[in-house]
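Provided herewith is a single structure, encoded as structure tokens, for subsequent inquiry.
Just one protein chain is left out here, and the rest sit where they should.
For subunit A:
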């Protein structure tokens, strides 16, 4: 059985204006998938349907054999704690320290009271420092997050996702706000995670070349429809042009010279 299965997902925010149209794919454990597509294609929306951060419209999302759309509050928390999430703008609590932000990833495992009081076990704290060390930011553990650079904050975000012990990590444009060097560091870390810990990664990306470099498989979205789904080497220029709705190179040249 696949780790994640999406069947006929159709999602609209306003009736009659579907953002996702009949999206279906399945994800095996350990895959590293890049989702590409132009702005507004529905990448973020699709990612948020997977852990029901937005309501799933029609269709079905099966995670680890559980129907995500049918879960009650408690079941949904249970699904979410097994799915890590990494964001473009890191989404940390800026006034708290790095280590506090990382430990937020454990709330899914805690009772309300334990969580509210911030009771974390020594084991959890040790794990948090381990992860910070692995991502090379252990020396910043007691700094407030807003004192860190973007690249460092994103690594904190990844630690927060990892400490959840997730089966899958969803990344929504994790490098869109970073310079090329920091981008490479973050993508390398994600790749390492997927290989070393065997955690499945789904990464929304804007850069086709980055997607081809890192992902085993690419899903191309255009206007809410899957127009490409296959191993990354098979993503040819023709498909890229189709995903981004561009004219072929010859037509482009004609357009410019006119």
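Following the convention adopted for this analysis, a contact is a pair of C-beta atoms (placed from the backbone, for glycine too) under 8 Å apart; a residue touches a chain by one contact, two chains touch by 3 or more; residues count from 1.
Keep in mind that, in the parts below, contacts and distances are computed from a predicted model.
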Candidate names "Sarcosine oxidase subunit delta family protein", "Electron transfer flavoprotein small subunit", "Phosphonate transport system permease protein" or "Molybdopterin-dependent oxidoreductase"; UniProt protein name, chain not shown: "Phosphonate transport system permease protein"
Given A:19, A:62, A:83 or A:219, the one touching the chain that is not displayed: A:83
Omitted-chain contact residue, chosen from A:57, A:108 or A:150: A:108
Which residue of A:43, A:160, A:189 or A:217 touches the chain not shown here: A:160
Residues belonging to subunit A that touch the chain removed from view: 51, 53, 77-81, 83-85, 87, 89, 91-96, 100, 104-110, 112, 115-116, 118, 157, 160-161, 164, 258
